[in-house]
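Removed from the display is one protein chain of the complex; every other protein chain stays in position.
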Amino acid sequence: MAEFLGNIPFLTIIYLMPLCAVIALFFIPGTNHKAVKVVSLVFSVLSFIMSLLLFISYDYKKGGLQFVEHFDWIPAIGVNYFMGVNGINVALVLLTGIIITAGILASWDLNYRPKEFFILLLMLTTGVYGVFMTYNLFLFFLFYEIAVLPMYLLIGIWGTGDKEYAAMKLTLYLLVGSALILAGLLGIYFATGLHTFDFDKIEQFAFDPTFQKIFFPILFVGFGILAALWPFHTWSPDGHASAPTAVSMLHAGVLMKLGAYGCLIIPVWLFPIGAKFWLPVVAVMTLVNIVYGSIGAVKQTDLKYIVAYSSVSHMGVVLLGIAGMNDVAFSGAVFQMVSHGIMTGLFFGLIGMTYGRTHTRDIHKMHGLAKVMPVLAVFFAMTGLCSLGLPGLSGFVAELTTFVGVYKTFPVWTIIAVISIVVTAFYVLRVVQIVFLGPLDAEYKDLKDAKFTEIASLSILMFFIVLFGVYPFYIMELIHGSVLPIAAKIGGM
Amino acid sequence: MEQLNVLGLAIPALPLLAFLLITAITAKKKMLSAVLSISCIFASFLISVYLLILQLKAGHGASYEFSFPWLFLGDVKMSLGILINPLTTVMLIVVTTVSMLVQIYSIGYMKGDYAFSRFFSYISLFSFSMLGIVVANNLIQMYIFWELVGLCSYLLIGFWWFKPEAAEASKKAFIVTRFGDFGFLVGILILSYITGTFNFAEIQAQINAGLISPGLLTVIALLLFSGAVGKSAQFPLHVWLPDAMEGPTPVSALIHAATMVAAGVFMVARLFGIFSASPHAMLVIAYLGGFTAIFAATIALTQNDIKRVLAFSTLSQLGYMMLAMGIGGYTSGMFHLTTHAFFKALLFLGAGSVIHAVHTNDIQLMGGLHKKMPITSITFLIASLSIAGIFPLSGFWSKDEILVNIMESGHMGLYYVAAATAFLTAFYMFRLYLMTFTGKPRDAHAYEHAHESPLTMTVPLMILAVLSIVTGFAGIPGKEQSFYNFLFFGAHPHETHFNMGVALSSSAIAVSGIALALLMYAFGLIKPEAVKNASGPLYKLSYNKYYIDEIYMFFIKNGFFVIASAVKWFDRHVVDGAVNLVAFLCRWAGSKLRLTVNGGVQSYALIIFGGLVFIAAVFAVWNPDALKLLGGR
Amino acid sequence: MTITLAHYVVLSALLFAIGIIGILTRRNAIGILMSLELLFNAAAINMVAFSKYLTPSEIYGDIFTIFIIAIAAAESVLGLAIILAMFRKRETVNADEMNIMKY
Partner (left out) sequence: MVETILFYGFAALILISALLMIIAPNIYHSALFLALCLFGVAGIYVVLNSYFLAGIQVLVYIGAVVVLALFVINLTRRILDVDSDQHNEQLLPAVIISGLTAFLIISAVLKTNWGTMIAHRVAQDNTALTGRLLLNEFVLPFEIVSVLLLAALIGAISIVAGDKGAQK
């Protein structure tokens, strides 16, 4: 399979798929909502299927970069068209495919300027795919910006509530991150003196220890902002609360993983000495993320704020895994990226659907909704259970692996982090109880349960949560094989 | 031994199959769901019996184990597997038997419920999870299924989710047990880090080799035990179990009396190698168990809800088992678990039958039901006698052996606690029985409508009654072919002998407890009201469960919620405030700097010239040679 | 004591400095324009002096100064015209009162 696929530019096709949809959408009149949605869906499903194919056909026994495409682009400064995937990328590309498909299905009822909405959404997707596939740092940054910037318009135009504030806050935050990343990448480029942005060559270069110690925090914080590293996380609750459903799904599901992925791939992989020096500090910060995020969620009353804080907490687990500095912890972190991506996509999708019916997100204004929308209630409960780490769902595998791995490096802090499983149970079940259980509010007695598109969207996500929860062996082999070089490099220092 | 792989896997897999089929296919067809579920658990039961026979033939020490990979990460290997040894088979029999009988009973009890199929799917899921714990051969699998039974407990307590109390109770059950699971998980993390494995046998080998320092072992043992404390509702995490009675009564019988809550005891038994290697941990277990036993028994004295009395009785009996485990009575603890599973399930199902008939849980509104429902009454009486420890019922044998073990261990304080608990148990059980089934009906309306339950309900009662009587004979001390020679820890069975003194004294205690109950509630020689008034605050304390719930709520409200609000405030105002402060500073600086754009050409010119000269000056200072006008020549 | 190139440069520097003070401090727009002429002249003196001392045979400095004068004339014509137009509109020639393009 891999040999056959090796002959065609598989990766390029995947990330161009949403871009093709964008081009196609330009020629569709914006008034024809149905056509706009169908075209978006078709292309995103195509990219999803191809990412699934990629997932299956990646040869994890061989490991390393596969499906490589390498052409000179601007040889003078070492900017090359360099695409390739390892196990981590494969998992994250699949995640992106899942989330975008579910996201488009979930926004099937969007009727305010859908053409522009889907164009921006798909551009964002292109950027995300690109980041997860490229191994040229220049292209990496380019795709990164493509992924980050449409957010401003998507929230500012289609958002709810205090959307302008949220959009501006989010954009400024992420641009601060981008500025740090750009500075860091240029620093790397000039420090190597190799005149290349190609990751594989840079990775071979032994950076000066002082340089590593200076540039590690710059790059880690730059990416960490997007991964909601405490105390740079406050864009996330506001941003998620204001964003429209699909954007919340994509943002919390995929974009935050972009940050975590960047953290792992660039600062940690390239600067092992800097990582050894700084990661204990990072671990403490992520601990704050985990515990503080989950406690912060307890007293929130807005559903989206609750999930946003739980995201902060769960992303803390990802970052803690990255700070764990061994293969098991890294695997856990990457798996948690995938798991949390799907799970939080589900959460935001469900909240969007609930909000579309009740027109409120205040948990104290909704009671007993399971009576009128049992399907949504079941999905919500399952997602919540995944979030609190119930075995059989992917969240458990991710957290267990991370904790087992990190325990080797930071035993005491791991134990503190485990406290979050209790707090998470507390707020998740509290929400389920208040919103879905108990007697139904009379005003909601005529609400309809999920429609076909909604069920389809949720089912795709839920399928993978259960699949990865029950049978994590394959994807974990994939991920583990690819984090080994990183762990070996740090371990060797 | 290939067939053992298949059989071992089939035991938990069959209920899972039932769960999946009911959820996916037969949800609309109620009877089909029930039949499917029951036949699957029946098949599991048959296999369990077969395995038990195999084990009995093979004798002690015959254990069979196999694993398959679930998650391999370099050195960290997590597997799923099955371990079949005497402990497994005993527990398998208990779980499948009770589960099967409860399911049969439920056909009658849940009849007419709108979510009949859902009930059976949950019960099947529970059976799967519980059997998963039982056959687990490693800590990870145990933890996985440990959590899954917690989920089932959550789902089944909240089965009637539209009742606010049920929703609240299910949440409480899950969260409180999570506290214990936190310790369990941390214990697993530490243990796996030290030993590098999750497998029971491999861990045991390392402990035997003395590779783990005793201090660390105590810490690990206590952490693991905290999982058992949560699941078996030992003090101080006992608060969820009484509330869990909001669930349907068969659920209470299956999960919250016979099997799931006993999982804590089972876990201690399974990991007995770890616990027994740490005398301090054992002492903690013994004393905590003893305390819970008497503590719950005193609460049970005053409760008026039929299910809550039984719930506190369960707490008390679980404390008994823990106490037995703690003083090293591995076999007697497990034996009591077995007998208790049967008679406590019987008590709950009987209570369910009563509730089914009179539609109330309050024993103050019952009375005289013996005439209306004789089968329920008689089976209930058998179970009550059994739990009180009356010869020759099963409770007598198991409880007696625990007492003997305690006495042999030399903890006389614990012995008196256990004896006192036995007295209280006999008293409250007969208080319950007498108030429910004898005397005059207190609520005529309820009495009028009461009727004996249908056969689907009474047959399981009768079977359990038989089991409550005969199980004890398996464990008559000193016999060659006894429970004690089948299931024991270590190389040799624990020496058992019938201690006439203990037997007589415990019987006397039980009889006196029953007699006191008779005096108070049957003959009216001592007025309960008078006792109530005489004990005053003590009665109130007991009636209100020592205000433990209120204390917890106080701490949650004034501790946890305050912290949560503080975090919320901190995040909004300090962290986000800092962000907004930066934004504000930018705007403020902009509003001030804006004033420099005053429209005055000359002030612009001043700034331009000033800037130019400043730069030139800096440049000149930095590199004075640059000032040489003809530098090139 | 002969007059050297340095003398001319110093003279031009001083003239330039005076011109800057004039530009920055005169309120009258015509005054500013006139101060500007001082800067032109300071530059022109430098041009001529450098040209005369460094490349005596060539007179590019003179040529350049001619251009400077011509352009200065054009500049002052336009500047004065603008000032006149401004005066008609706003009844003032004070530079600090012409500040509507602010904030």
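All chains are identified by letter, namely A, B and C, in their written order; residue positions are counted from 1 within each chain.
The definition used in the following text is that contacts are C-beta pairs under 8 Å (C-beta built on N, C-alpha and C of every residue); 3 or more make two chains touch, one makes a residue touch a chain.
Worth saying up front: this structure is predicted, and the values here are computed from it rather than measured.
Thinking of the complex as a whole, which visible chains are touched by the chain that is not shown?
B, C
Tell me where the left-out chain touches subunit B, residue by residue.
602-603, 606, 609-610, 613, 616-617, 620, 624, 627-630, 633
Just checking the interface: what residues of subunit C touch the absent partner chain?
1-11, 13-22, 24-28, 30-31, 33-35, 37-38, 41, 44-45, 48-49, 52-54, 56-57, 59-60, 62-63, 65-67, 69-78, 80-85, 87-89, 93, 95-96
Basically, only the chains that are shown with their structure count from here on.
Which of line, ring, star, complete and other names the graph you get from chains that touch?
line
Which chain wins if you rank chains by how close their C-alpha centre is to the centre of all protein C-alpha atoms?
Looking at where each chain's C-alpha mean falls, the closest to the middle is A.
Distance between subunit A and subunit B based on Cα centroids, please, to the nearest Å.
36
Give every residue of subunit B touching subunit C within the complex, in rising order.
Per the stated touch rule, the residues are 594-595, 597-602, 605-606, 609, 629.
Write out the stretch or stretches of subunit A touching subunit B in their complex.
Against subunit B, the touching part of subunit A is residues 169, 172-173, 230-231, 233-235, 237-238, 292, 295-296, 298-300, 327-328, 331, 368, 370-371, 385, 388-392, 396-397, 400-401, 403-405, 407-408, 411, 414-415, 418-419, 421-422, 425-426, 429-430, 432-433, 436-440, 472-473, 476-477, 480, 484.
Under the stated contact criterion, what part of subunit B meets subunit A in this complex?
69-76, 78, 140, 143-145, 147-148, 151, 154, 158, 161-164, 166-168, 170-171, 174-175, 178-179, 181-182, 185-186, 189-190, 192-193, 560-561, 563-565, 567-568, 571, 575-576, 578-579, 583
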